[in-house]
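Selected chains from the complex are presented in situ; the others are not included.
First chain written, first letter: the chains are A, B and C, and each begins at residue 1.
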Amino acid sequence: ANRARMLISCPDRPGIVAAVSQFLYEKGANILQSDQYTTDPASGMFFMRIAFDLGNLEQNLPALQEDFARIADRFEMRWSVYRAVRRKRLAIFVSREDHCLLELLWQWQAGDLDAEISMVVSNHDDMRGLVESFGIPFHHIPVTPETKAEAERRQLELTAGKVDLVILARYMQIITPKFIEHFTNRIINIHHSFLPAFVGGKPYHQAYDRGVKLIGATAHYVTAELDAGPIIEQDVQRVSHRNNVDELKRMGRHIERIVLARAVKWHIEDRLVVYQNKTVAFI
Amino acid sequence: ANRARMLISCPDRPGIVAAVSQFLYEKGANILQSDQYTTDPASGMFFMRIAFDLGNLEQNLPALQEDFARIADRFEMRWSVYRAVRRKRLAIFVSREDHCLLELLWQWQAGDLDAEISMVVSNHDDMRGLVESFGIPFHHIPVTPETKAEAERRQLELTAGKVDLVILARYMQIITPKFIEHFTNRIINIHHSFLPAFVGGKPYHQAYDRGVKLIGATAHYVTAELDAGPIIEQDVQRVSHRNNVDELKRMGRHIERIVLARAVKWHIEDRLVVYQNKTVAFI
Amino acid sequence: ANRARMLISCPDRPGIVAAVSQFLYEKGANILQSDQYTTDPASGMFFMRIAFDLGNLEQNLPALQEDFARIADRFEMRWSVYRAVRRKRLAIFVSREDHCLLELLWQWQAGDLDAEISMVVSNHDDMRGLVESFGIPFHHIPVTPETKAEAERRQLELTAGKVDLVILARYMQIITPKFIEHFTNRIINIHHSFLPAFVGGKPYHQAYDRGVKLIGATAHYVTAELDAGPIIEQDVQRVSHRNNVDELKRMGRHIERIVLARAVKWHIEDRLVVYQNKTVAFI
């Protein structure tokens, strides 16, 4: 209950680690893990993730944050502190393929995803029974060319300010820039190819046509440009000339769900920082 | 000394395996391995690789080939038979990076590549000593905008009709369509990315800029279109935000050399068939 | 509906492939895939798997089998033919860990496991709801030192002659030789280590204590000797000094379920032959 995680970005220069760790020590915090990365010690950007325990965290955190502002100013830091008990609220968007959703539900139920699944949103009603059997609210929001604007309005109404992370678990509709704006670096999509290969639709068909010997999946933050957001995680699986498109799809499901679940886990554990359309992943 | 390998492609229809295996049995051949693949049993293409032993192969092979023509005609086959003792003659083209060349030389010396390395050709003279220490002829053919045509003429003079396979082991010059024509599906290139991602120059820079979490290498047959020929083999390696371009290059060398060596091994063991810009790999 | 698969083992000698393929051709069967393996062309064992289509299979198969007996006798073959529509009946044994069971249920529901799940048997009642929600019978058979014999009697009553394959999906009770006798090479267990490392209990504790850098899982056929049966499939996952036993267990779950599901899939597709405590896997 007393665990917190701090994420820091700032221009690199001497003394940052000393200042931060000295500050936390004086506040009585016990550092459990500390990771850092600099793009260039001379004139680059510095990134840091610190997990610490602080007695009576809920009461003491506001004062700690207030006092930390001085250090943050001195080093021109962008920073956040997250209490581990304040579990992130997830909205999972899904269409007709259930494997990514199922993996998230199972890992969540097994205690591997320390988050709250606030809702599942789908443009089809197929998975209502499954989702509700987990005690999770299910919202069926059909999307047609005519209802597209209204659908987005309802999606925003359900999620904006109410969830911390939107997960596109093989959700087959385009997300508009307007929706994305509400969730900068807080929408994770799973793309069923090894990006940047096979951007766009039907990546397994593309992979089959090109005759690749490995297929892949990519979890990334969603930005306005299709399939071009910061990559969080990727993995691949060996295939051969014997595998037709249907087999590629079936084999690919296994990597898709694993890759997506890893990315979600890292996000909810505050392990990811986005910088210049890439992720720094403290894993 | 009596080992042969047969590669067959033809429209699929019933009776092919029976006809071929019955034929070989009647000829006294002992089938060691037989692999087959059909794109579609109904109306697709059928591919087959058979390794067999035949007593007194050198004397008996011409008659066997003559007699097989009847079967080949009946099934409209494209086919070839290769004697294993007739080791393929390789020309390795290289520029300044030595890791792919060295891997091939070691594997060859260790007996893992059952071929003859006829020559190494380079646009630099740097590796002469190394290559000659293996007892392999080295040809320095500089390539400049002015000498390009002449260089190609000399390359063709050295290789056309004299080598069976050209290997571009990080050879950094463009091969012209004219040269390629002489070696259809007999030039293997190693591209230092997971194709079709990062076609063209500086793939590790491209990979770094895109922030991928895996880097790859691709061995493919060279066709007139850059980096678009039939893929033979690919592999990847995990990287992180911590790896700069130089580290990606260094880490990538390990996959490049392994992937290229595998592709070469499969080619010289007659395991590869090209069909519709893809490879059928009997491995 | 007309698809069949034939598995053959016999001493290797010339003419086997010709005889079998000629026979099938004359019967009007269309060979879809044919794989073979010989331990030694000179005096070894020969193994073959053929998938074929035969018109009106149900009516024609008995005659085909009768006629094939002649060939089988001539080559001293052990052989079986399986009709693909005759899906294998599975019994899944499970204790308290649900991940392997869930993976099998999902893959089955998604159509990836072409089998009938006849029942789930458990020494605990926890998963009744889950299993019955899939429309699958659930049998709770508690096992205590006192009831052990009776429990086995009930297990045999439920399964002997009624199921084709028993899957130990993290079933934490010892299977007796008597039970195994009824299911020779038809019980698949998932062991949570890279066998033969860490035989027996608490393999993740053993792995942690030894400080390995990879953890693994092994699917194998169950024999009388603990964790010593023929290995069907194995896979591993990278770990580090940072991972404690609980994390190893959690990470290991992902490989366990994937490895077990692969092994089950290969078994039900008749891709596995056991020979001298090893598996020949035509995959």
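Here is the rule we go by: a residue touches a chain if its C-beta (ideal position, glycine included) is under 8 Å from a C-beta of that chain, and two chains touch if they have at least 3 such contacts.
This one's a predicted model, so the numbers in the text were calculated from it and none came from an experiment.
Participant: Whole-complex copy count for this homo-oligomer, where the file places 3 chains?
Facilitator: 4
Heads up, the rule we're going with is that only the chains that are shown with their structure count from here on.
Participant: Counting C-beta pairs in contact, pick out the pair of chains that comes out on top.
Facilitator: Ranked by contacting C-beta pairs, first place goes to A-B.
Participant: How many angstrom lie between the centres of chain A and chain B, each centre taken as the mean Cα position?
Facilitator: Here the centre of chain B sits 41 Å away from the centre of chain A.
Participant: Where in chain C do residues touch at least two different other chains?
Facilitator: If we look for residues of chain C contacting two or more partner chains, we find none.
Participant: Quick one: in the complex, what on chain B touches chain A?
Facilitator: 37, 194-198, 210-214, 216, 230-236, 240-242, 277-281
Participant: List the residues on chain C that touch chain A in their complex, please.
Facilitator: Within the complex, chain C touches chain A at residues 98-99, 102, 106, 110, 112, 133, 250, 253-254, 258.
Participant: Taking the complex as given, what residues does chain C use to touch chain B?
Facilitator: Interface residues on chain C, with respect to chain B: 14-15, 17-19, 21-22, 24-26, 28-36, 38, 41, 53.
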